[in-house]
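I'd like to ask you about the structure that follows.
Of the protein chains in this complex, one is absent; all others appear in place.
For clarity, chains are labelled A and B in written order, and residue numbers in each chain start from 1.
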Amino acid sequence: MKISKSIRLHQLKESIALFCTFTGDTHFLTCPYDKVISDLNSEARSRSELLMSFLNNNEFDNVDATKEFNQFVTEAINSGIISE
Amino acid sequence: MLTQFNIPIGPFSFSINTSNTIVKKDLSTLYSDYQIEQESAFTDFSITITTRSFLRRFIRPQVDFLLDEFSPFKPLPKAQSFAMLEWGMNWCIATKAHHYLILHAGTIEKNGHVLVMPAEPGSGKSTLTAAMVYNGWRLFSDELALISLKDLQVYPCTRPINLKNNSIPIIKGFVKNAVFSTIAKDTHKGTVALLKPPTESVKRMHEPAPLKTFIFPKYVANAKAKLTPISQTDAFQILIDQSFNYHILGLEGFNALSSLLQNKQCYHFEYSDFDDAQRLLSELVN
Partner (left out) sequence: MKDLHSPKNTPIADIKPATDNSRRQFFKKATIGAALITTISSRPVLAGQCNLSGDLSNNASNQDPNFTCDLAGYSHGGWKADSNNDNGAARAYYGVFETGYNTSRVINYNSKLKRLFGGRNLPDAQKNSYTIQDALDKEPLAGFDSNFVAQITAAALNAALWQYAIGQCTDPQSQSCKDVISDLDSTFYWPKTVADYRSDFKNTPIGSQGAYATTIDDFLTI
């Protein structure tokens, strides 16, 4: 997975703002998902690597966190932020 | 008799053609500090206020606003002619000037620092702007913040201030010798009048200045003036909503807002008393 080519990011104090040049939509991600995008911005990762990093960085270890992470990834793909 | 007024307003030049007596009178009064020319080689917007239908001169008289002979608006009653002109001029800038990021905001300057005050209609920003510019601040605009995409500075668009309903007597009471246009009743916004801008602001209409920060004002009866920090995330979202052309500019608009918010703290601003408001806002730019 990687950040879509059409995405431009800007770090705000408490979130990441993203602009999709393809759709013209503007997105905002707050903690902890801004970190997920920052990670992906540095390099492409597999979904499992990203999930591991997400759980470790936030010291999440429960099923709900994984479910929510997967929900986030789905939304991010549908919004054109991430491409697989 | 058709008269032409060529008026420079900040970065734009308007040519206004009309035989309408109300418009001629109000233009002469409210734009008396401007360098109005009879002829101009260079016009951005050529506007005509006229009555197109012969019959409508006499039967419930109406006027039209024409931009280059095209009418984007429905006709209004003749008594609202000057208000219509001012609204129309706002529309020209807001829909055409895409080398600026344009925000729906009151914009004032002091000590070389600009405060841009985006607000929903009816939040009192025009009244607040009027009170501030007659109390030590320079008027950039009561409606349109023009932020250059090239240098991100704020550019004045100095024009009469649009006040309505209760704001009119409030500002009449607060500003000594305030000069108003003909009052237009029964407009879509209620009773409307335009306030002549301060002479000093008009003289300096070509001087841009950098943005200090964004303030989101709200009149709250009996409230002490208060600034409450707002996150950059929330500010960004409100600014998109209060922008005329963010969605036209696309990535340029996004980059501009991102840069403008860099290292800035924005605030919600509650106020009720103008002197109190003035004191608190001045602390931001001292």
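Simple rule for what comes next: a residue touches a chain if its C-beta (ideal position, glycine included) is under 8 Å from a C-beta of that chain, and two chains touch if they have at least 3 such contacts.
Bear in mind that the values here come from a model prediction, so they are computed numbers and not experimental data.
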item	value
Chain A residues that touch the omitted chain in the full complex	20, 22-30, 33, 68, 71-72, 75-76, 78-81
Those residues of chain B which, in the complete complex, touch the missing chain	11-12, 42-45, 67-74, 76, 84, 87-88, 90-92, 94-99, 104, 121, 143, 187-189, 233, 237, 240-244, 247-250, 252
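Simple rule for what comes next: only the chains that are shown with their structure count from here on.
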item	value
Centre distance in Å when chain A and chain B are each reduced to the mean of their C-alpha atoms	40
In the complex, chain A residues that touch chain B	8, 10, 12-15, 17, 19, 21, 24, 26, 28, 30
Complex contacts: residues of chain B adjacent to chain A	231-233, 236-237, 240, 247, 250-251, 254-255, 258, 261
